[in-house]
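All protein chains but one are shown at their positions in the complex.
All chains are identified by letter, namely A and B, in their written order; residue positions are counted from 1 within each chain.
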Amino acid sequence: MPIDKLILIWQSFPSLLKGTLVTIELTAGFLSLGLILGIPLAFGEVYGNKFVSAMIISPFVKIFRAIPALVLLFLFFFGSASFGFELSAFTAAILAIGFRSSAYQSQIFRGAIQSIGVGQMMAARSIGMSKLKAVQHIILPQALRLSIPPWTNEYAGVLKDSSLAYAVGVTELMRQGRYIVARTFGNALLVYFVCAVIYFILVYSGNKFLGFLEEKYKIPGYEIKKRPRKSLERI
Amino acid sequence: MSGIVLKAENIHKSYGGLSVLRGISFEVKRGETKVIIGPSGTGKSTLLRCINQLSPPDKGRVWLDGVEITDPKVDINKVRSSIGMVFQDFNLFAHLPVLDNVRIGLTKVKGMEKKEATDLAMEELQRVGLRDKASSYPAELSGGQQQRVSIARALAMNPKLILFDEPTSALDPELIGEVLNVMINLAKEGMTMLVVSHEMGFARSVANEIIFMEHGVIVEEGPPQQLFSNPKHKRTGEFLHKITELYGESEK
Partner (left out) sequence: MNFFELAWNILPALLKGTVVTLEITGVSISIGFILGILLALGRVYGNKFIYLLTTTYVEIIRGTPLLTQLFLLYFGLPSIGVMLSPLLAAVIGMGLNSGAYQAEYFRGAIQAVKSGQMIAARSVGMSKFKAVRYIILPQMLRIVIPSWSNELIYLVKYSSLAYMIQAPELMAEGRLIASRNFRTFEVFLVVAFIYLVIVLILSKVLDILEKQIRIPGLEMQAV
């Protein structure tokens, strides 16, 4: 690689890192919002009122899964403006992809809860636990464990989707890259390649970390085939 | 307190259009073991769940130690904590080691200190002969061991009554004995038990009475000797004959 290219990379590193930080913030925001909403959605679907589940949760999940992330971003960003409370691009992105992630995560948790089996709930109730306590001490700890493998997919998915926030002007990694490309001429291939490498490192290390968690919280002897396999599907 | 621990009166339960229990009444006295038998689908499991209200009955009343527990005003969680239940497929909490399985009801339901709960749980494990398995996970145990842990889990709550729903029918034949032995000891120690089981050896040796149920009603009820040697109803005799053939009578 010619020396001037190396210098370019060296010089653009601070701004790329700044972008990376925003990318990480976005990802953390998506996952947290998705988790905070996704868990109650899942429990609502399994244990909640049938009417609420059919009329609210299920349509919410369907709609947020069917509409492309980019369109959701636009709806939240431009929608907030036309309703008179202007969200920052960052906030709009967090809400749009976060809600979307909650729809996906609710399906992950629902699958996990349903694979646990009614016997666990019945046994918990039989020793006098309230429904809430049973969920808290018996169902949730098991569901969270079972959710780690599919959740790893979700992590990689929203990390990659954070790049879409570029479209509404969030200065995440891709946009920082774009600025560098615009400042210097003819370096797009190199700069976007470096971006790709950074994404890859983030996906890879996140996967490794979650794999470590899965191993750490594995239940000894628990049949491996009872755990939902990490689905290969992208979502 | 009166000698009657459990009293059920005119229990009805249906699922959708299917009426499963059609007026069941009986009593269990303190220290007594009653065994319920009857063909599959007759409503035996449903009856047990109606007693601790895991499936509330549509009609009828249940009293525990003279207190009506079908009264909507009672705290049903509190009631359940004093009625043990042992399931056919154990239902041990899969993510918890054996000790925590036994202890969790003490700490999270009864609000006991961890130290005290641990001691008590270890005692109950000792009672079922599994003290050395305290740190194992359920999936690392044999079926018989799992069922004994689940009995310990029920015992730890210091129940007034334990309901057993076919506790040995998911077990390999060579593991049935260890569970029945624990139950026989409990009966001898004076635990009040209501047991759905077709282990006639067990019924003969410890049951004070056998209840024969069919199609959601009690057909006949009486001491084992009487039911075996001279049943009032033809169906009782037929059924007893059939299950004795099926399950044998070799168990202690």
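Details
Operating definition for what follows: a contact is a pair of C-beta atoms (placed from the backbone, for glycine too) under 8 Å apart; a residue touches a chain by one contact, two chains touch by 3 or more.
All of these numbers come straight from a predicted model, not from anything done at the bench.
Although one chain is omitted from the display, it touches the following shown chains in the full assembly: A. The chain omitted from view is touched by exactly one of A:Q142, A:S163 or A:Q176, namely A:S163.
The missing chain, though absent from the display, is touched by one residue of A:A28, A:I56, A:L144 or A:V181; that residue is A:V181.
Of the listed residues A:I9, A:A28, A:I56 or A:L70, the one in contact with the hidden chain in the full complex is A:L70. Within chain A, the residues in touch with the undisplayed chain are 63, 66-72, 74-75, 78-79, 81-83, 156, 159-164, 166-167, 174, 177, 181, 186-190, 192-193, 195-196, 199-200, 203-204, 231-235.
Following the convention adopted for this analysis, only the chains that are shown with their structure count from here on.
Averaged C-alpha coordinates give centres for chain A and chain B that are 45 Å from one another. Contacts from chain A toward chain B in the complex involve residues 116, 119-120, 122-130, 133, 137-138, 141-142, 145, 219-223.
Within the complex formed with chain A, the residues of chain B that make contact are 52, 54, 77-85, 87, 89, 91-95, 104-105, 108-109, 136-140, 150, 153-154, 157.
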